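One structure, as structure tokens, below. Some questions next.
Heads up, one of the protein chains got dropped from this complex, but the rest are sitting where they should.
All chains are identified by letter, namely A and B, in their written order; residue positions are counted from 1 within each chain.
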Amino acid sequence: MARLKAWFDRSGWSDLIVGLPYLWLVLFFLLPFLIVVAMSVATKTPTAPPFSFGGEHPWINLGGYARLFGDALYVRAFLISLMNAATATFFCLLIGYPMALALTRVSKSWRNILLMLVILPFWTSFLLRVYAWMGLMGKSSWFNAALTDVWNWIVPIDWAVKSLPMMHSNFAVVLVMVYTYLPFMILPLYASLERLDPTLDEAALDLGSRPWQVFLDVTLPQSIPGIIAGGLLVFIPAAGELVIPSLVGDAAAPMIGRVISDEFSSARDWPMASAVAVALLALMVIPTMLYSHYQARAEGTK
Amino acid sequence: MKRRPTFLLSMLAFGFAFFYVPILSMIVYSFNASRLATVWGGFSTKWYAALWSNTKVIEALMLSLKIALVSATIATILGTLAGIALVRMGKFRGRTLFSGLVTAPLIMPEVITGVSSLIFFLLLAQWIGWPAQRGFTTITLAHITFSMVFVTTIVQARLLQFDRAIEEAAMDLGSRPWQVLFDITLPVISPAILSGWLLAFTISLDDVVITSFTTGPGSTTLPLLIWSKVKLGVTPDINALATLMVLAVGLGVVVAGIIMNRTEARRLADERLAYRTNG
Partner (left out) sequence: MADTAFLRIEGVSKTFGTFHAVRDVTLSVAQGEIFALLGGSGCGKTTLLRMLAGFEEPTAGRIYLDGKDMAGVPPWLRPVHMMFQSYALFPHMTVETNVAYGLKHEPMSKAERADRVREMLDLVQLTQFAKRKPHQISGGQRQRVALARALARQPKLLLLDEPLAALDKKLREHTQFELMSIQERTGVTFIVVTHDQEEAMTLADRIAVMDKGEVRQVGSPTEVYEFPANRFVASFIGSITTFAATVVGREDGQLRLKVADFGTEVLARDVAGITEGQAVTLALRPEKITISQARPEAANVVEGVVKDLAYFGKDSLYRITLPSGALVQVHAVNARRGDEAARVADWDDKVWLSFEPGAAIVLGD
């Protein structure tokens, strides 16, 4: 007992504090991930589990990666994913930036209420937020009817439609992504805008800049870290999105998340699913590294 | 010179309309008598009654709550330890890998986490015969793994703005490091730990993708049940279920917000009083 106490006193439980979460993450996160990386160079077999190393092929089979570039299915899925994610990120920024800026301009008491209203949808179920839009975009919904009226009023008579085909399209996917990920854009933007010193704006006004010039010269350049953080928080999950395209997307033009899932469960091609996953991850790593590079630089200047 | 930022405020109004019109529409249509979910057919609460007698929904909800409770609790313990390790333990062997492991699940697309967990569990079953069945255990394990890093992020942020002098004061007054941890550090960061638990709980309750990969026959969580129903289209009973869930969460967040505002207001009032009475 005394010895145990002495050990506690000396180490302050430090071995346990570091060791437990470390072990957990290595076992349940790193190891599965390494298995996927290894799997991506294995060969598909009709056995159970459906893969092997070696056999007729060389020990490492790069066939999966070759197919990534050779097979139009994968190239197309990657392009659609990147396009959708980039478009969603752009619109999140377009809507989220003015909202975040407005939040810094309202009174303190209002600000807390409005911030809570920004976060509230985030706490409600993700699935239900997608579902809510399914209700709105459906052919017989009041929202679609209203938009159809607007459309028919704007466009020439030959283009008139009975209802807008919103569901099951990339448009629907991007719209719902913007809807579900908008809080991820607003919050980091708000955090970085709120930190800005309002006397800098006054200094620029005092030196002869009009309000819109102040925005371009002072506010925007200083909020770039927030833009990047928000952009990544939207882009990364959007690019790998599985649920939204499965519910409102065009089944004929699958995104990459769907491809991984299908390769794995329907085609039972574990090596191919792994190769696609590794490729997607590589695509995610590039923007993330850019971000941490930016952050490191920003912190270095403090 | 204080002009109203008209453009910004109208963008704010537009943004909030964008946020809330779909949810409000969903709530309104949950009281729709018509079976066609998007055509109004008069007011009715029959879908709520139908929901109440739907044992599948109740079962799925119970399973989701059970998984969320267990996984959030374990994730909070592990995540808090990881946060303390990163901020307080200085340099230890493998620190770089550790900090990488703590951030990686945050940016890993869920599909990849899901697939890799499933392959891992399948191979484990093959090699050591466990887990023989996927279900509660495998879902919970996966949830712990990817929600603990959110707890770590919150705890880490709180610890970084923590005044170390009060820990040193405790040591100076004779506390051993582990006593400092229990007497000083954990109580001070307890609000962060609580919000970490809440976040982990919500993430687990809400998760679709990772659950869909790690689940097995007979283990349908509420999001999985909703997903499979919603894939077939919009139905009024889902509207009712959604309304109940939105109201429950909304009520929880509003109450928590009011309590937090109250405590903050009281703290400010106390401070003002202290200033006035002490000069």
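In this text, a contact is a pair of C-beta atoms (placed from the backbone, for glycine too) under 8 Å apart; a residue touches a chain by one contact, two chains touch by 3 or more.
Not measured: the values here are computed from a predicted model.
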Chain not shown: contacting residue from A:I157, A:L207 or A:A252: A:L207
Residue among A:E194, A:D217 or A:D250 that touches the chain left out of view: A:D217
Interface residues of chain A (partner: the chain not displayed): 197, 199-200, 202-210, 217-218, 221-222, 301-302
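The rule we apply is simple: only the chains that are shown with their structure count from here on.
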Length of the line joining the C-alpha centres of chain A and chain B, rounded to whole Å: 17
For the chain B and chain A complex, residues of the former touching the latter: 5, 7-9, 11-12, 14-16, 18-23, 25-26, 29, 36-39, 78-79, 81-82, 84-85, 89, 92, 94, 98, 101-102, 104-105, 107-120, 122-123, 126, 141-142, 144-146, 148, 152, 176-178, 180-181, 202, 205-206, 208-209, 223, 226-227, 230-231, 233-234, 238-239, 242, 245-246, 249-250, 252-254, 257, 261
Of chain A, residues touching chain B in the complex: 8-9, 11-14, 16-18, 20-22, 24-26, 28-33, 35-36, 39, 49, 95-96, 98-99, 101-103, 105-106, 112, 114, 116-121, 123-136, 138, 140-143, 179, 182, 186, 232, 236-237, 239-240, 242-243, 246-247, 257, 260-261, 264, 270, 273-274, 277, 280-281, 284, 288
